[in-house]
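Omission of a single protein chain aside, the complex is shown with its protein chains in their original locations.
As written, the chains take the letters A and B, and residue 1 is the first residue of each chain.
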Amino acid sequence: MSKASARQFLALTGLAATELFRQPASFLLILSSNACTILTPLALSFQLGQETHLALDSSLAFEFMFGIILAGYAACATLHNECQSGTILIVFSKPVSRLMFFLAKYLAIALLILFFVFCSGAASLLAGRLSPRNFEFDALGLRLLLAIPLVAIIPAALINYFTRRSFIVYALMGFTLALVATVTALGMMNGEGHRVAFGSLIDWRILPACALEGIALLILAAIALTLASRLTTPTTIAILAVVLFSGLISDHLITLLPSSETLRFGVRMILPDIQAFWPADRLAGGESLSVSVIAHAAAYGVAYACGILCLGYAAFRNRQF
Amino acid sequence: MNDEINTECVIEARGLTKVFRDFWGRPKVLAVNGINLDVRRGEIFGLLGPNGSGKSTTIKMILGLLHPSSGQLSVLGQSPRTVSVKSRMGFMPEESYLYKYLTADEILNFYANLYGMSGPHKTERVNTLIEQMGLSKARDRRVGEFSKGMARRIGLAQALLNDPDLILLDEPTSGLDPIGCREVKDLLLALARQGKTILICSHHLSDMQDICSRVAILLQGEVCATGSVQELLATPDTLKLTLRAPSQTTLTAVLDLLERETGTRPQVDHTGRTLESVYIETVSQRKSAP
Partner (left out) sequence: MSTHPGKSLTRISALAGLTVRDAVRSRLLVSLGGILIIGLIGLPLLISGDNTLSGRLQVILNYTLNFAVTMLSIVTLWTACGGVSSEIQDRRLYLVLTKPVHRHELWLGKWLGIVALNALLLTLTGFIIGVMTWHTLLTSPESETGKRQAREQFLLARQSLFPESPVSTQQALSSAGALLKSGRAPAGMDAAQVATELMKELKSARFVIAPTGTIRFTYPLLTPCTGVNDGILKYRIESSRPERNPIPAQWEIQTAAGIALHLSVTNYPGLPNRLLIPGSVMRGAQFLTLSYHRLDSSSPATLFMAQNGQEPELLIPSGSWAMNLGRGLLMILCRLAFLSALGLTAGCLLSTPVAVFVAFFMMVLLALSGYVESVATSGVFYIPHEGAALSKTWLDKVVLGQFKGLNRLTQPLLHLDPVPLLEEGRRISWLLTAHALAWLAGLYTAVTAVIGIFLFNRREMG
């Protein structure tokens, strides 16, 4: 790739990513996902010692649920809306290849997903830390949590008021910083506010689990981008939900098929094996995710995403506007 | 142009101001700043100005889509926010914001229903306008498949559905070919002769010059010039004579005389036709040729 092409690619990615991070919907989805994750421990009491496990399971479920909505929305906001509004014509009137354009869009969506996964990871750590232990609920932690939205929103509002800069971008940054600060603070103290060894009360296994789910979301983002060249946002998200659900029960679906090895192999190739990215069962058994498990899943994810992106590009390449 | 212009004001604006505010309620953009405007019945009034001068904002306030920050505005003797006044108005926007899944026929029928039209009167009016706009062959095609020019024609047709007393047009000739432009201009002149009042926003100054009786030029939200086209265009200390070409001797004698009287030698040019008339003539001849 020449310097000029690299500059083009970065320009396209940067523009698409800026557009996505400035969308109010992106901020609201990330905020909601993390709010659901963090507030789940409130609903967990008297679960016979399973509170932490349930809180972490819920956080993984929320990450998937909000993640597919975010992926579908982001793909349509960048690609579909650009096709509809006609701004894509201006881009293609410049010496920009469709492949570069398509990949730049994917990279922008991937950046948003990675940011979402980072925030989800922090929120999951908090959820695990705050889940009731021995029937005791961490009221101090709850009060600290309620300050997070204020810490995120008030500075962003002040920046917007005095400098007229984008509220959404600064609110996102503020929210992320506040999350990380809260994890750090609560990692250093217990429910009574006494100092403890950092991280001793936090279940760190959730971080690789979130990362694993993030890889699945990147696969789903590739599918979303492929669909977004033709379909609207609700349809794209609906199909992503069907793909996610089918991927989670792919083993069961394959047993329902006629016993033809070729057919079963074909379906296994087409349906993404989302089960490999659902770590809740492993975490429930007390295991942690080893590097090899994640590497294996990442290799599968990269290969699958590349395949889907090839299909998507093949559909996009000859699209007329 | 319509010489029998009534003095009755159809649109009257006094100190009209519009300030767009940000989320905190602070002024962000002063789009229209204290303009005074009178549009009289039966005239074709042009609103000119560079981009961002406040033309669209003024039109939207007249249509009741925006609320003035201060000042007074009256349209057909009522506040523009009154719903009933819209039954006597027609609006053609700059872009054709149409429902792309409907056919031309369905769109006009839909808007006719919104005007409260029904029965044979509605059908007749829709058919007449489709014929008039030259869309008979495309009446059952979806608007999403129309070219820009065809979409503009539908846009104009829906503005005329209710036989309005006041018609507002934003770039009416944009996207139309020269013959289409000529037809629209002729239509607008005919409507003005019927006593309709027309307010046009356009950047096509030659079109405005052709049809407008009065214009206002906006700049940065203020009216910087207003008056009849003739008054604005006239240069009082020069004259233009049109005559059959005399002999060279006579011409030289006349020019010498005028030079002695005025101090400058007049310029002599042969009059010609406009590019528009050549185009129309050529296309018409080709169309009528066997």
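What we mean here is this: a residue touches a chain if its C-beta (ideal position, glycine included) is under 8 Å from a C-beta of that chain, and two chains touch if they have at least 3 such contacts.
In this text the structure is predicted, and so the values were computed from the model without any measurement.
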item	value
Selected residue (touches chain absent from view) among A:Arg7, A:Arg165 or A:His252	A:His252
Contact partner of the left-out chain, one of A:Ala43, A:Leu99, A:Ile154 or A:Ala303	A:Ala43
Footprint left on chain B by the chain that the document does not show	20, 57, 60, 63-67, 83-84, 86-87, 89, 91, 93, 95, 97-99, 101-102, 106, 110-111, 113-116, 118, 142, 158
Those residues of chain A which, in the complete complex, touch the missing chain	23-25, 28-29, 32, 42-43, 45-46, 73, 132, 134-137, 139, 142-143, 146, 234-235, 238, 249, 252-253, 256
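As a working rule, only the chains that are shown with their structure count from here on.
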item	value
Inter-chain centre distance, chain A versus chain B - centres from mean C-alpha coordinates, in Å	52
Residue numbers on chain A that touch chain B, as the complex places them	160-161, 164, 167
Chain A partner contacts - residues on chain B that touch it in the complex	22-24
